[in-house]
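A short write-up of the structure that comes next.
Moving on, here comes subunit A:
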Amino acid sequence: MPPLMEVDDLRMHFFTRDGVVKAVDGVSFALEAGQTLGMVGESGSGKSVTALSLMRLVPEPPGKVVSGDIRFKGESILRMSEKEQGRLRGDRIAMIFQDPMTSLNPVHRIGRQIAEPLRLHKGASKKEAWGAAVELLAQVGIPQPAERAWDYPHEFSGGMRQRAMIAMALACDPEVLIADEPTTALDVTIQAQILELMREIQARTGSAIIMISHDLGVVADIADHVLVMYAGKAVEFGAADEVFCRPLHPYTWGLLESLPRHDADDGGRLSPIKGQPPSLINLPSGCAFSPRCAYATERCCSEAPHLVEIDSGHSSACHFSADKDFLNRSPHSATGKL
Partner candidate 1 sequence: MVRTRKPALYGIIPALLLTGVLLAMTACGQEPTTSTTAAGGEIQKGGTLVYQIGNPSFIEPTQAFESEGIEIVQAVFDSLVQFDYLTNELAPDVAASWEANEDASVWTFHLSGESTFHNGRKVTAADFKYAWERICDPVNKSNISYHLSAVKGFDEMGEGAATELSGVKAIDDETLEVTLSYGYGDFEYVVGHPCLCPIPKEEVEKDAAAFALKPIGNGPFMVSEPWAASRYVRVVKYPDYKGTQPNIDGVEFKIFEDVETAYLGFQAGSIDSTQIPPGNVNAAKTAYGVSPDGYTSNPGAQVQLGPELAIYYMLLNNEAEPFDDPDVRRAVSLAINRQAICDIVHEGVRKPADSFIPPGVAGYVPEAWAYSKYDVEAAKEHLAKAGYPDGAGFPIIKLSFNSGPGHEDIMTLVQADLKAIGVTAEFDVSDAPTYWDKVQNGNYQIGRSGWGADYPIIDSFVYSNLASTSADNFANYNNPALDEVITAARQIKATDERIKKYEEAVAMAGEDCPVVPITFYAHSRVGSARLHDFVHGGLGMSDFVSCWLEGAAAQ
Partner candidate 2 sequence: MLAYIARRVVQMIPVFIGITVILFLIRSPAIVPGDPVRMIVGERAISQALYDQVVKENALDKPLYYQYGRYLTRLVQGDLGDSYQLKRPVTHILFEKLPNTLKLALVALLIETVIGLAAGILSAVKKYSFWDMLVTLSTAILVSVPVFWLGMGLQVLFGVKFKQWGLPYLPVYDMTSRDFSTVVHFIMPGFTLASASMAYAARITRSQLLEVMGQDYMRTAAAKGLSRRDVIWKHGMKNAMIPVVTFLGMDLGAMVGGTILTEMVFNWPGVGLEIYNAIQLRDWPIVTGGVIVIVFMVMIINLIVDISYAFLDPRIRYTKAVK
């Protein structure tokens, strides 16, 4: 049986006046029901575009899928008609966006917005859909849902809006829930509430979640699988414990080393990755990370590595990930964390 959702060497490029922006340039992963995939990377690494591509929400033009495939239950989404895609969206695959402030339509009532997917996909009557919307609001923990459904988004607080967004996404019991930085705009205590809610929902509905975040902590908290992205490419993929505790890619090492911790003293000095992320129009030849990589060799500058499975279920896009000596040079091994 094919996996619930499968992405195969996806390349989404933007054709702009200034050149071709390779926003997503080779991303592959598979997702099973009930799994949570965390997608991490810095801004511009292509994680959001990947998520939007899964929903076919990237405006085309300027965007264009130049190669690769996205399959939902073995069926290629890319080859579906627009109508079929529309039937999938919001029904089988739903999405939550980063900024709950702007992602809700300011001139429609919350209840109506939540009811809309039901009316669209389930053919519910206005009344039924409204009732279901109130129900959903209750499920995501909005007090007095029957009254609050009549509110407009600006009358909700940030946390409540994100709950409403989640309710909207959940309306049709989707099989895949894509969350694009759902907590970035929120305070940390509210973030904890939202993450808790998502965990709760997954436990109840068994849907798969794709959690996109730049915050390694959030991903570590919620994901069981992690995809690390850099400059439009997937550089590491594996189970969360593996990726966080035995990272294979120097970029992942760098990320973890850059991060101060609030749960322990970190010895006073961070080890940042040097330099700046590359321009997506003008990617360096070879490994995109090579200019910033402390371990880069000549081969890295000329030959682009592919995502290769090193351990079972743990892959990395580095020429040297299979090299045990190389891995021993990682800061993780030095500090004995490996």
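In this section, a residue touches a chain if its C-beta (ideal position, glycine included) is under 8 Å from a C-beta of that chain, and two chains touch if they have at least 3 such contacts; residues count from 1.
How were these picked? Simply put, all candidates are chains of the complex that A comes from, given by their letters.
It should be emphasised that the depicted structure is a prediction, and the values quoted were computed from it without experimental measurement.
Q: Looking at the complex, which candidate is in contact with subunit A: 1 or 2?
A: Candidate in contact with subunit A: 2, the rest do not touch it.
Q: So in the complex, the part of subunit A that touches candidate 2 is made up of which residues?
A: Listed in rising order, the residues of subunit A that touch candidate 2 are 52, 55, 57, 82-83, 86-91, 94-95, 97, 99, 102-108, 116-117, 120-121, 152, 154-155, 165, 168.
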